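My structure is below; once you've seen it, I'll send some questions.
Note that one protein chain is taken out, while the other chains of the complex remain in position.
Each chain carries a letter (A, B and C) given by its place in the written order, and its residues are counted from 1.
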Amino acid sequence: MSQSIELPPAVSPQSLCDRYLAVRSFTMKLCETLSPEDCCLQSMENASPVRWHLAHTSWFFETFLLKQDSSYGVFDDSYEVLFNSYYNAVGEQFPRHQRGLLSRPTLEQTFAYREHIDQAVAERIKAATDDDSHLTRIVELGIQHEQQHQELILTDLKHLFSHNPLFPVFRDGKSRSSQPHGTTTAWLPGLEGVHEIGHAGEGFAFDNESPRHRVFLEQHSIASRPVSSGEFLNFIEDGGYTRPELWLSMGWDFVQRTGCAHPLYWFQVDGSWQEYTLAGLRPLDQAAPVTHVSYFEADAYARWAGGRLPTEAEWEVHAADVPREGHFADTLLASNSAIHPASIDSEDDFPVQMFGDVWEWTSSSYAPYPGYQPAAGALGEYNGKFMCNQYVLRGGSVATSSDHIRATYRNFFSPDSQWQFSGIRLAKSE
Amino acid sequence: MSQSIELPPAVSPQSLCDRYLAVRSFTMKLCETLSPEDCCLQSMENASPVRWHLAHTSWFFETFLLKQDSSYGVFDDSYEVLFNSYYNAVGEQFPRHQRGLLSRPTLEQTFAYREHIDQAVAERIKAATDDDSHLTRIVELGIQHEQQHQELILTDLKHLFSHNPLFPVFRDGKSRSSQPHGTTTAWLPGLEGVHEIGHAGEGFAFDNESPRHRVFLEQHSIASRPVSSGEFLNFIEDGGYTRPELWLSMGWDFVQRTGCAHPLYWFQVDGSWQEYTLAGLRPLDQAAPVTHVSYFEADAYARWAGGRLPTEAEWEVHAADVPREGHFADTLLASNSAIHPASIDSEDDFPVQMFGDVWEWTSSSYAPYPGYQPAAGALGEYNGKFMCNQYVLRGGSVATSSDHIRATYRNFFSPDSQWQFSGIRLAKSE
Amino acid sequence: MSQSIELPPAVSPQSLCDRYLAVRSFTMKLCETLSPEDCCLQSMENASPVRWHLAHTSWFFETFLLKQDSSYGVFDDSYEVLFNSYYNAVGEQFPRHQRGLLSRPTLEQTFAYREHIDQAVAERIKAATDDDSHLTRIVELGIQHEQQHQELILTDLKHLFSHNPLFPVFRDGKSRSSQPHGTTTAWLPGLEGVHEIGHAGEGFAFDNESPRHRVFLEQHSIASRPVSSGEFLNFIEDGGYTRPELWLSMGWDFVQRTGCAHPLYWFQVDGSWQEYTLAGLRPLDQAAPVTHVSYFEADAYARWAGGRLPTEAEWEVHAADVPREGHFADTLLASNSAIHPASIDSEDDFPVQMFGDVWEWTSSSYAPYPGYQPAAGALGEYNGKFMCNQYVLRGGSVATSSDHIRATYRNFFSPDSQWQFSGIRLAKSE
Partner (left out) sequence: MSQSIELPPAVSPQSLCDRYLAVRSFTMKLCETLSPEDCCLQSMENASPVRWHLAHTSWFFETFLLKQDSSYGVFDDSYEVLFNSYYNAVGEQFPRHQRGLLSRPTLEQTFAYREHIDQAVAERIKAATDDDSHLTRIVELGIQHEQQHQELILTDLKHLFSHNPLFPVFRDGKSRSSQPHGTTTAWLPGLEGVHEIGHAGEGFAFDNESPRHRVFLEQHSIASRPVSSGEFLNFIEDGGYTRPELWLSMGWDFVQRTGCAHPLYWFQVDGSWQEYTLAGLRPLDQAAPVTHVSYFEADAYARWAGGRLPTEAEWEVHAADVPREGHFADTLLASNSAIHPASIDSEDDFPVQMFGDVWEWTSSSYAPYPGYQPAAGALGEYNGKFMCNQYVLRGGSVATSSDHIRATYRNFFSPDSQWQFSGIRLAKSE
């Protein structure tokens, strides 16, 4: 592990173990309402079966922590290949596009695998000394990794369910009353000059957030909240999807090829817009942030609106001063709310909504920061090798846990991706 | 229904009901060992999830029998589209290649659907008069249809399982000792002249088996048993898959494009041949009929062996005199045997093995018999519309029930198909 | 060469040479109006550049005749691979789908190649003895082969030109006045019983026309002329392309996938139907035989019309008694007429139009005749290896030379092919 994954030095084994078990059990909680069938299907190459996520996150601890200890008793030898995602340094991988061809191990067997891992990890942590920083780092990385897959469980499941004319309900969730913002958005000013971005100091961060470094920004402003579904509807009604001048060339090809004419999961039923949510098919909430748009749609919308997408540096400079408030997976679940973006309730005039709800596409291609060093060994494959033809998203979403996100966090997807909770924040150059 | 689906006039409601329930319950028996996961995955467009077969066969009775009665209470309106296979006259169909994207209805709900149908059909039969020939025909067609899908359940499941490195065992089944035939095969003579083929008289037959008609055959001979795996191995070892002169042009393209170099489900493990069977991975049984070969492979083998495939007329003329003996799904299951082709045990010198074990590719393109009339209405889509670019197979396989096959039965698949229990019988022109 | 390519024993070297040169020069005549650009483009994998046809037909004589003589001086060594079409026994082939990537040899160099071959072949023939039947057979086969490629030059060129919005004119050709038949078609009766089809006796035939053999036919009748464009228009206007019940399943897929809604080369211009012909874009000639339809369209039309396509045996039995009259490539060119099908002018009440104009799809899958033996050696690849998933067409077309067609001639294409001059003849079972 390189210097780029930083952790606070003092974590007691007990508190680490508690945190480990808490995060692992949240994964199980997400699956509470699911049938074995729900957990084994794969709807596209980019999405994985829930059960694969359950096994792979366990594989992660087994491979990078438990197997380092020669006395560890492997659960099943065949899992090394079956649940390796993309670590060439670990070895062969079962083909990604065939993850949905595995009916075995069953869900029950997978749960048993998780239990086996949890016991072994808990024992391993408890047996550690207070200053075993290597252990701490691996466990913390595994926890963060688990949280990333919790998000994917939700988005992959939603993608799968959306193909079913029965529109399955993941969790019903009470309807949050969304108070429309009206038309006002605050424009937060950003000053020209040299700024710093990237991770430094204490707390966990992925290697791709380092090193902290200087960037030069021009004067600009950034919107105080994401674009709403109602605003995006105006774009549609103004012919947004039929006007090539609003689109990147590759975006226009995407529209022509796929016939895309609205955000993913929107349906027109008897002349009115509905959206498929994890709480089922519902009337479109026009006040809520628009979600499930590709980079292409975000970029076209911004051009239509007379603005542009922010760079990731602009986004981060603003976010550094904004409290980490918004709608998150853990808090929504705890309050029995639907896992779906919402406008924010506030007496304040212009509350700033930068975290949770929807990931926000930035105009920045995912690239290494100056001086970036991937972690050593197989874990170096975690982030660095994906730095090509992907765009950075910031801020987390309703599928993210609140303790998983931070201002420096860099998410990334290819520009045609729609199945994440991805939305739009506008920026302006003047 | 046209005249081409013939039935014995006198079937009592009670005996029809008994037969209905027996066949339906055999479907359930086939699923006894399966998990919900096993039942919901789809491994390719041509194969369907087991659960889809369970629902579709029920849909068949609901659509063509129960819904004709206006007082019938539909189980779930959405099933009309979800479980329609290809009946355009009934209406829209859920896309075939997405059958594996449906996690709902669950397996349990599907079982409930089957029960609902079984009760309604049983009531409907019992309420019928003795001479309700329309009812009898539809029920009998539905029973035969159910049996066809029982076969597909086995072949589709085998295809799915074969992708899993764990090589799941469907049913263990005791190993049948196969007595090698040695190298001798009897060549049964066929006389030149006008012969009759096709269905006539009593008993059920599909519309594609009618009308019975005359064909002119040249003198020829036909092998008394299918080609064995050991014989096919000779073909492989003689470079069969690398010699273009042995192949149809389209077959050679198939070999080049897919890299096919042996029958489907054969694996070379540490230098010796194994085959994946429904009883797991086993050493290749060289005495057993070779199976899971495409028409292309069957044709190339025949050319290599100095023979040819029989026409379907030649096959039928011979089979008309052969007793319906061999290995079938129902008898194998009843005796706890592995569902896999085997050589036949016999003290006889040259027993004729034409039924069961493996479907045998004929050289005949699937086409209408002279004067063929498809059934009227939606059921006319059952067979006729598939008469293009498919080749006829005869005789049934280990996945067929013994009371489902007959000499006039025409099965058909595209020439690149390998996932059925398809094998090779040789013929010669002199 | 097997016995299946039969030739009259007595052909004098001089007359053979004359015929050779006449056919070769007709190829050149076809290219008179073409630019080098016209000759080098490839519009799809199934079509080849004109220049490739020019070279490949020469390659045929070089490979199978000239190179057999060790003293022959090869024109260019690289041509052996470059212009080998599909003869695996000769060796490697330049990839078919890349024939349009060869700008060299240029058209001029290709003409030089042809001249080189022509001189060498002429010398070879003149040096032969009167009874060199091997030479005669190869030369005759090469001549027939050349004529087949003359037809492909026309159809491949038409396909290429059709993509050009300028709609290039191949040859202007005076417009033949088509006298509409009215609605009457004679139905020629065919008697039930054993008939003979296939080649026997004198004259050239391809190996796939042998051996002559007996078939049993039911009583039927066959139309005296092909279906006209006007009749096909009725099918379109009756919703023919939108009614799944009229189509083979594979045909319906074809329609859905390609959006096909009329014969190839038909265009609707300002509300009226035009067709692209080798004489340019012209108003649809409703009296002329419909052409450029796939097997799927032919089959659907026949079903709509209450008939069916004839089998190839039925077709041949009728054609055996019909004079070889119709519109052919050589006669049309000689009379400066457009190379396009036309109705026939006649004072007779029901003239029978079975040759020329359009190839007629039969319902017969292309298969070997009983006892068929392909020619020995590489030439055995000429026909036999294509006997799979293709349908037989009979009768020749406007792109065929009049001395190239005969009643036993079997042409074959895959059922989705539209770029040949393919049309429809109806048959009826009663």
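One rule holds in what follows: a contact is a pair of C-beta atoms (placed from the backbone, for glycine too) under 8 Å apart; a residue touches a chain by one contact, two chains touch by 3 or more.
This one's a predicted model, so the numbers in the text were calculated from it and none came from an experiment.
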Missing chain: touched chains present in the view: A, C
Option from C:T27, C:S43, C:S294 or C:N383 whose C-beta touches the chain left out: C:S43
Candidate in contact with the missing chain, chosen from C:N88, C:T106 or C:Q148: C:T106
Residue among C:A55, C:L82 or C:A319 touching the omitted chain: C:L82
Candidate in contact with the missing chain, chosen from A:V215, A:A319 or A:I424: A:V215
Candidates A:T129, A:S249 or A:S272 - the one touching the absent chain: A:S249
Omitted-chain contact residue, chosen from A:L21, A:V169 or A:M387: A:M387
Touching residues on chain C - with respect to the absent chain: 35-41, 43, 51, 78, 81-82, 94, 98, 100-107, 160-161, 163-166, 168
For chain A, residues in touch with the removed chain: 86, 88-89, 194, 213-218, 244-245, 247-252, 295-296, 299, 363-365, 367-368, 370-371, 380-381, 385-389, 415, 429
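Throughout what follows, only the chains that are shown with their structure count from here on.
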Centroid distance [mean C-alpha coordinates] between chain C and chain B, Å: 38
Centroid distance [mean C-alpha coordinates] between chain B and chain A, Å: 47
Where chain B touches two or more other chains, by residue: none
